[in-house]
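In what follows, a structure is listed as structure tokens, so that the remarks can point back to it.
Shown here: the complex without one of its protein chains, the others still in place.
After this line comes chain A, so read on.
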Amino acid sequence: MLKAMLSEAWLAMGANRLRTALTMLGMVIGVGAVVIMMAIGQGAQYAVQQTISTMGSNLFIVLSGSFTTAGVRSGSAGAPTLNVADGAAIAELDGVSNVAPTHQGTRQLVYGSQNWSSQVIGTTPEYLDARAWNIVNGAGFGDSDVRSATRVALIGKTVAQNLFGDDDPIGKTMRIQQNPFVVIGVLGSKGQNLDGRDQDDTVIIPLSTAQRKVFGTPFLGSVRMIMVQADSAENMPRVMDSVTSLLRQRHRLREGMPDDFFMRNLSAAAESEAETTRTMSILLGAIASISLLVGGIGIMNIMLVSVTERTREIGIRMAIGARQKDILTQFLLEAVMISFAGCLLGLLLGLAIALGINAFTGMVVVISGSAALVAFAVAATVGIFFGWYPARKAAQLDPIEALRYQ
């Protein structure tokens, strides 16, 4: 019986092809828009998540405080209020998985006839763990290198390309500030960070070497920045609190005195960016679903016209024994079929456009089965919801009136 009704619904749809196609178009555009928006939104979210994961997770930094000389304020990390011992003390706290004091700046690198300006980071071996940074070629330096201030360097991919070209940089000697450094490892690629800066344009050297040979420091052992990694996102606030109280205690700050250091939550910035894209894609999805709603109203409109046009047919069907639910099913099936066909076309159109956007603009799009599933569920719901009223109207016609209808 359902099979017979399906083929009847198919016939009815085919009887007025242009009208059916136009009605379907509403659904096609609606579903297509939802699919495209979800693909772009999820793509943006994916791109942000990728960036976050290259930065390292659950990170925050402690910067040394500012100072004021004759009314001129230095900005953060101007005063030498943090030292390596602070870092060691932080490492003892609960919930801290890695601590890396760092000192960084931009310096000119020279190798043979090539030179290149790059970011130089002086730090401890924990830095690589905190940022989940691996070494693809060669090896890293150890604590002994930091203790004895050896002149070894790890270089990023961009530095390797610009300075060494096709040569294998391992074991080669390059100069930073006239000081020779032996390249012992090449870092894995991390790409851009959230600011768009190339994270691979980096040289990493032992902290002590950096302070003594490259940057210089007013007080040996002081650091401008300590990177801290908490063992989980939930522990972040607690760890930040305990670092604050530890440092205040170590720096002998009394109640009421301001902190002589700053703290920045790196992950929070990235997460807020992710949140923004998520909100954006929800918003876009909401706008797209409005067009689905409009498509649904189009279906309802055409079904009402169809019921009026076919009043006599409904009367005949009732006279030869169609029950109310038979008529209801028939018209509901038609609405759902239009809705589903529109949804299928919309899905294909949306996928084609999303892939086109990806191919022509390079924008990341993520096509997920869940988006397709959502679109189909919505189409079925729209078909049944907007088909229900016209179908019920048809089913409740009086057979005598319907038969008399011209």
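Here is the rule we go by: a contact is a pair of C-beta atoms (placed from the backbone, for glycine too) under 8 Å apart; a residue touches a chain by one contact, two chains touch by 3 or more; residues count from 1.
By our rule, contacts and distances are computed from a predicted model.
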Absent chain [UniProt protein name; select from "Prokaryotic ubiquitin-like protein Pup", "Phosphoribosylformylglycinamidine synthase subunit PurQ", "Raffinose/stachyose/melibiose transport system permease protein" or "Macrolide ABC transporter ATP-binding protein"]: "Macrolide ABC transporter ATP-binding protein"
Touch with the omitted chain, as defined above, among A:130, A:322, A:351 or A:394: A:322
Touch residues of chain A, complete complex, unshown partner: 1, 3-5, 11-12, 15, 312-313, 316-326, 399-400, 403
